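A short worksheet on the structure shown next.
Only a single protein chain was left out; the remaining protein chains are all shown in position.
When the chains are written out, they are named A, B and C in that same order, and each has its own residue count from 1.
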Amino acid sequence: MNSLCDLDKKDLTNRLKRIEGQVRGIQRMIEEDKYCVDILHQVGAIQGGLKKVALKILDKHVHGCVQRAVKNEEGDAVIDELMEVLAKFTD
Amino acid sequence: MNSLCDLDKKDLTNRLKRIEGQVRGIQRMIEEDKYCVDILHQVGAIQGGLKKVALKILDKHVHGCVQRAVKNEEGDAVIDELMEVLAKFTD
Amino acid sequence: MNSLCDLDKKDLTNRLKRIEGQVRGIQRMIEEDKYCVDILHQVGAIQGGLKKVALKILDKHVHGCVQRAVKNEEGDAVIDELMEVLAKFTD
Partner (left out) sequence: MNSLCDLDKKDLTNRLKRIEGQVRGIQRMIEEDKYCVDILHQVGAIQGGLKKVALKILDKHVHGCVQRAVKNEEGDAVIDELMEVLAKFTD
């Protein structure tokens, strides 16, 4: 199934490139014996960045795919699928 | 300040390399218009991986740096610093 | 605005009564100087219970109110409202 969600590819790609760089940065911090509390703060920053990515995708998914499915009388299945992924993210 | 936490560098580096690959994988999924719910599940997997990295660093930090600081009568400052980072992670 | 979400009132009320009892239980544990790690585990149990309550309400809300709004061409506003509450819960 292809995405019908009309994601803002450019914005998401920029965010993910930044996150990728931060993950590499943590590897370097570990290599260079940086203070572990500073490393933990960096891990927290990445988690914040990923959360924003998730919310942005979610927003497009609900406004796009979910609405379209509801209008095609296929809402319940798509919403069940949505709830499953939400249960994971509210962990 | 240098890390005195005795991190398991090899294990952490492997985990972070895997996470880095997953972040690149998400960029590819977005580029290739993959279904956004599948992308969201991948984001969730990365967050799980990062959480494990954080807990492993935290474990070494408390067993290592914090214990050492307490024995040197410098526990309170290090514990305040720990609580600050924990407040972030329990978000 | 009244709920059109068709919540399972009996199930939710039972869950909330149990949570209320657990909150009172923690007050008692504190009063009786119980071990703080045991208290923390109880707080964690309540948070798990509340999360389930939230997911159950969310499920009915999306299947009910959101679907109805979409069919009435009022989906976007209700979805924006939904995303706002989700941003809070993924904290």
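Here is the rule we use: a contact is a pair of C-beta atoms (placed from the backbone, for glycine too) under 8 Å apart; a residue touches a chain by one contact, two chains touch by 3 or more.
Worth saying up front: this structure is predicted, and the values here are computed from it rather than measured.
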| item | value |
| --- | --- |
| Among the chains presented, those that the missing one touches | B, C |
| Chain C residues touching the omitted chain (full complex) | 1-3, 5, 7, 9, 12-13, 16-17, 19-20, 23-24, 26-27, 30-31, 33-37, 39-41, 43-44, 46-47, 50-51, 53-54, 57-58, 60-61, 65, 81-82, 85, 88-89 |
| Chain not shown, touching residues in chain B | 51, 54-55, 58-59, 62-63, 66-67, 70-71, 75-76, 79, 82-83, 86-87, 89-90 |
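The criterion applied here is as follows: only the chains that are shown with their structure count from here on.
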| item | value |
| --- | --- |
| Centroid spacing, where centroids are CA-atom means, of chain B and chain C in whole angstrom | 28 |
| Centroid distance [mean C-alpha coordinates] between chain C and chain A, Å | 23 |
| Chain A and chain B: spacing of chain centres that average the CA atoms, whole Å | 17 |
| Shared-contact residues (touching 2 or more other chains) in chain C | none |
